[in-house]
Each structure stands twice: as structure tokens, then as C-alpha cells.
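Left out: one protein chain. Kept in place: all the others.
Going by the order they are written in, the chains are A, B and C; count residues from 1 in each one.
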Amino acid sequence: MSLGGSLLALAYWQETLLRVLGVLLAVILPAGGFVYLFLFKMMSRMQSRLGPMEAGPYGSLQLLAEVGKFLQKEDLAPEGADRRLFKMAPYIVLISVLLVYVAVPFGPDAWFTDLDSGIFYILAVSSLSVLGILVAGWASANKYSLTGGIRAAGQLIAYEIPMVLAVVGVVIQAGTLNLQQIVRAQAEGEIFGFGAFGNPFILTQFVGFVLFMIAMQAELTQAPFDMPIAESEIVTGYMTEYTGMRFLLFFIGEFATAGAFSAVVATLFLGGWYLPGLSLDANYMNIVGPLILFGKMLLVAFFIFWIRFTYPRFREDQLQSFAWKALIPISLVNILVTGILKVVF
Amino acid sequence: MTLTEQQQVSYIASQAAEARVRFELETEGMTLNIGPQHPATHGTLRIVCRLDGEQVVWADPVCGYMHRGYEKLVEARKYQQVTTLINRIDWLGHFANEVPFILAVERLYEVEAPERAQWLRTIFFEMARIANITLFLGDMGVQLGAITPVFYAFRDREHVLNLMEAVTGGRFHPNFDRVGGLKDDLPKGWGDETKAVMRKVEEFCDQMENLLVGNEIFEKRTRGIGVVPQKVALEYGLSGANLRSTGVDWDIRRDEPSPLAWKHADWKVITHTAGDSFARYWVRLQETREAAKIVTQLIDGLPSGPIMAKMPARLRVPKGEAWVHTENPLGEMGYYVVSDGGPSGPFRCKIRTPSFNNISILPWLLRGTYVPDVVAILASLYFILGDIDR
Amino acid sequence: MSDTPSDAPAETEEAAQPAGPPPDPEREALLEALRADLGDALLDAQIIPEDLVIRVDRTAWRRVAETLKIRHGFEYFCFLSGIDWLKSPELETRYEQVYGAIEGEEAASDGDPSPFLGDRVGGGDGRFTVFLRLQNLRTKLGITVKADLDDANPAVETLIAVFRGADWHERETWEMFGFDFTGHPALRHIYLPTEFEGFPLRKDFPLLARAVKPWPGLVDKEPIPGEDEEEEANA
Partner (left out) sequence: MGLVEKGWVPKPLTKVLNTARKYSLWVYQWGLACCAIEMGAAFGSPRYDVMRLGVIPFPASARQADLVVISGTVTDKMAVPIRRLYEQMPEPKYVISMGSCANCGGPYWDSYSVTKGVDQLIPVDVYVPGCPPRPEALLEGIVLLQKMIQGEDMVDRWTKGDEQGVAQLTAREPNPGRATGGSAKSNEPVVVGAASRGERNQSPVR
């Protein structure tokens, strides 16, 4: 975390090492938690089952078993695959997730980097994963993979736009691109003079919130937008040919991305690491803040996975027309209205 | 969205023509092998698709990966042994497969099962239908990407299977029907339990209706997809819900004289006019409700009496030919049984299975559709591999 | 039980049943109409319970299907298949040949010298029969149409132009019986692998597994209740 020169005197490389470890932790903890909580337990609960029970108490060590198993699996690359790209692709996806976490604030002083244009940076690096997916699809030398990769590219690029436009409303209201400042704006803001619980932008930017959630669902390729990995159509899309560790990277990457985006949503719309009633600058917030943020992330992720396990999926063309004909016009109107209101009040 | 027949035909023709023109003029398409081990094909169907982008230019289903040679094996079995085999043709509709064969043999043998046996046969027949179609109702969701409904289907199917097990001793493949009656009578208290389960089945139908039928995405994915005009459906010999969803009001249970007890129950034949995937789903959903209704009514009015006519242990069926068909869960299933009068089994037994005809429409139907629609159409046509390949 | 018209060549012995099935006026009327329409092509006809079977000349196969579809409303195509009437020569597929004829019951052969099974519904005496089932959904009547094929070179015209669904059924029948459907665009294997040899549903196609070893169920066969105890010796 940002233990920067003030707290402890560390050499630059030591600090860097700490930050890298911190990001890895920040990625893996929520990802692992999501897999266990939502994929294994919540899904099973929704389907009136129990989910994993044998590995550890209530199956809590299931994920460790998964990792241990995938480590032992044979690492195959299909004949005819572009081997170098094929092996690289999962890392590209994972790196894009790691980079997102870099700019997310966890407390008043707990951040990896405090970028002035944080949200802009996050939106930019999160779209890197498209590249990884496209590479995976192309390098697999498999028609299903290729179809999945191309579907993913079309979908992710289309949904970048409503996502960015939905954020613009928040940015207008907060008046900054810095995520730390956006959290503060929500903590200190007030709605029509009533400031007891600040101004979480989910209240004033509700349209933006909904748009962002929808676009995020598509960016995460979760149902109803899971065409790139549509199991009943194209097997598992771009992941079809991946085995062992590399598949695990994709698998974890999927959930880590969900974690990263839910952290972004929590920061942009739910007040980030702050809860009303707590001190905004107290030192203890550096410990409590991450927990609050994690709690909000779980809340957001719950919605993501709730929808994922419930809805059927769109068709590719329906998805595109939904983005271009519905989401983008609405988000433009949202920006317009936000701008007008900002000027009026 | 109700289209006239002419609109449907012209729409499909234009789609196909467009796809063909694009294929001939421009790009070199991609040949995609869907199956034989693909999640969408319920096992082992293989569909060779020629794609232009994601549009299917032509599709050629390759079946036979589950061909077990039933018609030959039946010739090598005795009549009593045949039911064991034919249970496994449509493995979800287990008991319903036995009934038409047994009825055909009974017609050749000129014997009729007692009244109670006929009622019980009808009850089990309809329960087989419920056990079969509930799985379809859930599976359609899975094919379209909603994973949860199929778990509900498996959950509620268990109740029906338990009841079958209580009577026949097998969760499925009961092998319970005999020439001249049934193997056993009901256990005590079975009727009340069944009625309770039928209420659960109706609840399950409501649940599916809430989960899928009202869902905008589901409707978008199924309405207007895979439209089968009535004339084409008849030419290909589509049957069951696939035919009734095109507006043909034909149900063998109602329209043909049969010794079974459907005539004693009050139920409706469900039809729909659209002929698309949604109509097929909807018709099947309502049919499950009707089946539950039939079972409840028949249990209430179940006559008492023997369940087996007087039959010799060695069956010697007189020379002759008989055709009996019934409205099975998947559609019209029939047996053309030829007996040579000898002590062994059927001389020839043509098994007319519904899925074979239902699937034979695929090359025509898939032209011009998109890959995701292929999945929706396959799921909504609802086939069982054993029923196609026999 | 309607008698055959005078021009029918096949000998029939259905008059042996004096009681007969109940009269079936609907099917009688349909049969009269068909006689008028098909003329000489209709070789024989018989009404059995709940069913009408007609036998037609194989050269008129397609014309009959067309007439039935267009003039008589048989629009619903049910199935098309074949029958091999050969009394199984080695009979290894037949039950009694493997396990021995059951005592007190004579085997299937009834002293008929013909190698083919006789006394068929609708007459006929050749080896191969192709048959077709159609349904009229308005009158709810079904009809079975049979045609005898040439023993050496079984061939008949394809019905694809009349019923599109006939495509797969003809492929199946070709694969199983070796009937040639002239005019069919692609008589490819439908069930069996391409390299498969033989026509499995012909009676002279042996089931090798049966020829090699006896029915495994024979070992622990239980005596049938109510039957004499003669079988117990086998157990």
C-alpha cells in the first residue's frame, strides 16, 4: 500500500516489491473469494444444492484443491497453434486486471498509486484484456476459439463506449478524474442540502449506475452477455484449447476482473472505502477502508453473479443493437442532463 | 408475432437466397463441425455447417453415432424380451415406448388388457411424458445460456421418477408393460402421493413460465426463430408439439380410437400458430400441465379389477401385421409389427420414431440462420439421440 | 374385411374369417375412391382393424404417392421403410434356431415350400417390399402403401419430390435393405460408418455375436412360473 516515505523508510525496490505483492494479494483474495462464495456456494444455493462440502469445512479449501490440481495438469498446445502467442495470451488478460487495481484507492493513504486521471487510466487498461482474448482465440487454431475471440472483441469494444459515457456523468458531478477525489466528493457531498450520509453517486447518478452495471456485465462476459464463452454454442470460446495452469489463469482472470470492476463500481457509485459516520482522514481508515471496500465489492459482485446464473444469453447481433441503439443514446442523454443540472445547481 | 404462412415461406426463402448469394459471390466459408461431442447436441448428433461469418449457408446433420440396430435386434428377440430393448429408444419417455408395441401385439393376438390395466397404462404414459418434458423445459434454458432452470427440472423430475420406482422398481426403463396387461398393481397410497406430485409438477410449470417465458431475452432468442410453415412440417412428417406449434390440430390421443383411457379424462389439445421456437416451447409447457391434469383425473376415477388378462406363458402371436401409433412425449411413435406366426419374436418390426422425422427438417430449417439460432432451434425441436438413431 | 377386386393377381384367403372385424365404412369409402383413381396400379387392398393396406405396382409408386397426397389429402408423411420376406436361411438371428425349438411347438416353417413368408396383408409374394405410411389429418385416417420390388435388383422411384421428408427415410432404407431409389440425389450412409458392408436388415445378414456365442442370459435362466419344469435342467 502507500506506505510511502512517511511511514517507513524503505528503499525504492523494497517499496516496489511491497506494492507488487499488495496488488497480487488484492487481485487474488477477491478472485478466490468470488469463486468460492459465488460460483460454488451461491450458485449451488440458487439451484437448491449444497456445492462443494468435502474439501475442508464447507468445502472452503476447494479452491486450493483446484489450484493444486491445475498445477499438475499437462500443458498442451494444439498442433497448428501459434505456440508463443498461445502461451502468452492468459498473461495479457491477467496483467490487465493487475493494472486496474493499481489505481483503486483503499483508504485515505492506502493506495498503490494516486493517479490524477485514475478513472481514465482504469478504463484504458481494462480494455487491454480484449487483446489477450483475441490472441487466445486466434492462436488456438480452433474454429470455436476463433469465433469466441472475435465475438469477444466485437462485444468488448462495443460496450466500452456506454461504459465510458456512464462514467462521464460521475466525473462531471465530482469534477475530477482522480478516484481518491471522487470518493471524497461522495463523502462530503450533499443532496439538496442534506448531507448526513454524503452523496453516494448511486443516488444522483442512478441512470449512470445502471448503464455502468450493464456495460460491466458485458465487459466481464457474464450472462446475459457471455457469447464469447457460450458453452452451448461454441464450447468455451477462446478458452476451448487451454489446459492446466493457463486455463486456471483465464479462470482466475475472469473472477479477478469481476473483482476489479466491482471495486471500480464501489468506488464510483457506492462511496468507495468510506462509510458515513466514519472519519475521512483518520489513520485507522487505512485498515478499515479496505474491509469496507471489500464489503461493497461483495455486494456488487452478488448482483453480477445473480444475473449471471439467472438470465439466458443474447444473440450477437441483438447484443450489438442493444449497445448502439439503447445504451449509448441513454448515456448521452444522461450526460446532457447531468451537465445541465450541474450548471443550474 | 403471427405471420401468415406465405409470409413465413417468403421470409425463409429470402433468407436462404441471401445466404446462398453471399456464399457464391464473395467469401470462402468456414466449415464448422458441431458435434459429435458438443454440449448443444444432447449427446452425439453431429451437424456439419458451412458458415459465412456466423450465418449458416447449409447444414448437414450426421446421425448414427447412437445407432444400435434396434430393428434387427427386435427380430432376434421374443415378444417378452422386446420391451426391455424398446424402453431405451427414447430414454426419457421410457414407459411410453412400450405401450404402442404392446398394443400392436395385443391387436395381433386379439386380446385386450383389462380396464384397470388400460387406465394404469395411461397414467404411466402421461407420467413418462412429464418426466420427459420437464427435462426439456429446463434444458432449453441451458441451451440459451440460463443454467439454473435445468437444475429445477432435475429436482422436480425426481418426484415423478420416485413414483415410477415405487410401482415398477425402476427409476426409468420400467419394462412394466406386458401383452395382456401390466406386471403388477399399484402399491398402497400411491394415488394420493401421485396427486400431490402432480400439483408439484404444475408448480414447476409455473416456475418455468416465470423464469423463462416472460423473460425478454428468452423471447428475443426464440420468437421468430426457426419458423416452420405448416405445409413443410407435414411434408417432413413433424409430429407432436413440433407439429401442433404450427397450427395443426392433431393429437393421436384424442383423434384415434385407442383402448387407453384418455377418452375418460377432460383435457385439451394445445396448439399454437407461430411455428417458431417459442411456440414449440410454449406448447410443450402447456402439455405438461395437461398431462398432470390427466394423471390426477385418471387416479380419481381408477376402476378396480384385474390388471392382467389370462395369457399363456409362451406367446405365439398369429400371423399378421399391425400398425399402432401413439402420441409420445416427442411426437408420433409407432410400431409396424409383422408376425410370422412362429414361437419366436416379431418377423419384422418397423419402429417409427418421432425424432428422426423431426430432425430431418434441419437441413431445410437451418439455412440462413446464425450459429446461436442453431442451438435454439436444436433445443426447441427437442430430440433424443436414441430416438433418432434407434 | 373387404375383398380384393377381380383383377387382383394375388390369391387371398381372408374369407376364412367369417366373423371378421367390424365394418369400417370410412375406410371402405376411401378404398372405393382409391380404386377409381388408381385403376390398374392398385394391385390389392385389405382393411385390417384400424388400418387400410393397399399394394400398388412399383412402376406407379410415385404416382400413387402424388395421388394420395393431392387428391385424397394424405399430406402427413409418417415413414417409409422396407420388409425382407425371406424366411431367414440360416436362421441364426431367430430365437428358436439358437436355443432349439421349444418342445411341443413346431418351428416357424409351416410347410410352405416358398423361401419367402406368405399370407401377407395386402398380398404379394416377392422377397422385398417397400412400404410407406401416410396420414390424412382431416379425416384422421391412415394408409399403408406397399409395393413389391424385384428380387434381384430392388429399385423404385424416389418420393423426394412429393414428400421432402422421404429423403432421410430413403437413405435409411437403402442402407438397411439395399433398395435403390432412382432419382435420389445422395444415397449416402445415414447411420452406419461409410466403410460398413452389407445391408443389416436383410434376413441373410447374420448377427455375428449370436453366431459366435449363445445368449448370455441362458446361463442363469429361471423357470417360467406356470411352465413345466423342463427348463430347469438348463439352469
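Going forward, contacts are C-beta pairs under 8 Å (C-beta built on N, C-alpha and C of every residue); 3 or more make two chains touch, one makes a residue touch a chain.
Just so it is clear, the structure is predicted and the values come from calculations on it, not from any experiment.
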| item | value |
| --- | --- |
| Which displayed chains the hidden chain touches across the whole complex | A, B, C |
| Residue in contact with the excluded chain [from B:171, B:223 or B:264] | B:171 |
| Hidden partner chain, touching residue among B:151, B:176 or B:347 | B:151 |
| Omitted-chain contact residue, chosen from A:26, A:77 or A:177 | A:77 |
| Sites on chain B contacted by the missing partner chain, in the whole complex | 36-37, 39, 42-44, 64-69, 72-73, 76, 84-85, 88, 91-92, 135, 150-151, 154-155, 157-158, 171-173, 385-386 |
| Interface with the undisplayed chain - residues on chain C | 191-193, 200, 205, 207-210, 216 |
| Touch residues of chain A, complete complex, unshown partner | 40, 44, 47-55, 59, 61-62, 64-79, 81, 231-232, 235-236, 239-247 |
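The criterion applied here is as follows: only the chains that are shown with their structure count from here on.
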| item | value |
| --- | --- |
| Chain pair showing more contacts of the two, A-B and B-C | B-C |
| Most centrally placed chain - per-chain CA mean versus overall CA mean | B |
| Chain centre separation (chain A, chain C; CA means) in Å | 66 |
| Chain centre separation in whole Å, for chain B relative to chain A (CA means) | 44 |
| Rounded Å distance, chain B centre to chain C centre (Cα mean) | 25 |
| Junction residues of chain C - those touching two or more other chains | none |
| Overlap residues in chain A, where contacts from two or more other chains coincide | none |
| Sites on chain B touched by chain A in the complex | 30, 32, 38-40, 54, 141-148, 151-152, 155, 211-212, 215, 217-218, 220-221, 370-375, 379 |
| Residue numbers on chain C that touch chain B, as the complex places them | 48-51, 53, 75-79, 81, 83-84, 87, 93-96, 101-102, 105, 107-108, 110, 117, 119-121, 131, 133, 137, 140, 142, 144, 163-165, 167-169, 172, 176, 189-193, 200-201, 205, 207, 210, 224-227 |
| Chain B-facing residues of chain A, complex | 43, 46-49, 143, 147, 223-224, 226-227, 230-235, 309-318 |
